[in-house]
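The complex appears here without one of its protein chains, the remainder shown in place.
And then subunit A:
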Amino acid sequence: MPAAEIRHLTHLQRLEAESIQILREVVAETGNPVMLYSAGKDSACMLHLAKKAFWPAPPPFPLLHIDTTWKFSAMYEARDKAAKDAGVELLVHRNPDAVERGINPFDHGTLHTDLWKTEGLRQALDKFGFDVAFGGARRDEEKSRAKERIFSFRAANHRWDPRNQRPELWKLYNVRKAKDQSIRVFPLSNWTELDVWEYIQLEGIEVVPLYFAALRPVVERNGLTIVIDDDRFPLGPGELPEMKSVRFRTLGCYPLTGAVDSEATTVPQVIQEMLTATTSERQGRAIDREGGASMETKKQVGYF
């Protein structure tokens, strides 16, 4: 495009430029960053931005997957491929305590999230000595996230104190911290679900096929449509999986993530569906349904 024609940046260009600035600032100013990678669409988007930010060099940090062992198998495949394509090291951490105790989403309730994810993350950051962790969280996802800074400081024990956040002015991020503190950085803070999908479409970013409709074996349980991803799923009396055309708006542990009825098999169709959807993306997340400020509580003890 000739110089004279570009007069302003579009919404997505501004978001992209902001995210790249954040990614570079962390690499320029901190010691040992890592990017948390869960293989979802936000992770995919964030990794793509990192490729752009540091091109022609590969992103100068590893990816870290805090694995619960209960993700969809397609997510593990997508994760490995994405890391390989980006030319970055992939680290996987599974909380050994949770492995040993066989923690699972059926028998252990909230302990499942607490041990695999919150505790697992804390263990991994401490083990590898990462002082900064990128995460793909967005402010539009949840009320307490809307209050969180882009650079979110955690005390020595990984706690978040929402009433004592550093003022964040302009694009001047103060990344100085005490030795035992760590920082969570959210380059997608100002993106919405729709922005992410439009960016995926625009940039041709590869995402897990689970976001697109296909015939999958499902059961209805606790108001959620659960896809039976492997034979570890205990069927209740009278429960019989049926084949339905479904897809996911958000991805987590498969027994805790609800699918939606859908015929959308392409990104534009997914966007079309989203534009007419009447529920939010996180409605399909069982862990969000635990009272008004539950995410805030989880975050205070170190949940992402």
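Keep in mind that, in the parts below, a residue touches a chain if its C-beta (ideal position, glycine included) is under 8 Å from a C-beta of that chain, and two chains touch if they have at least 3 such contacts; residues count from 1.
Keep this in mind: contacts and distances are computed from a predicted model.
Engineer: UniProt name of the unshown chain, from "Fumarate reductase iron-sulfur subunit", "Dihydroorotase", "GltA2" or "Multifunctional fusion protein"?
Structural biologist: Per the UniProt record, that chain is "Multifunctional fusion protein".
Engineer: Determine which one of A:Asn95, A:Ser189, A:Thr225 or A:Ser262 touches the chain that has been left out.
Structural biologist: Missing-chain contact among the listed residues: A:Ser189.
Engineer: Where the complex has a chain not shown, which of A:Gly31, A:Pro56 or A:Pro237 is the residue touching it?
Structural biologist: Of the candidates A:Gly31, A:Pro56 or A:Pro237, A:Pro56 is in touch with the missing chain.
Engineer: Give me the subunit A residues in contact with the hidden chain, please.
Structural biologist: Residues in contact with the chain left out: 1-3, 6-18, 20-21, 24-25, 27-28, 51-58, 139-140, 142-144, 146-147, 162-163, 165-172, 174, 176-178, 189-190, 192, 194-195, 198, 201-202, 268, 271-272, 275-280, 283, 292-293, 296-297.
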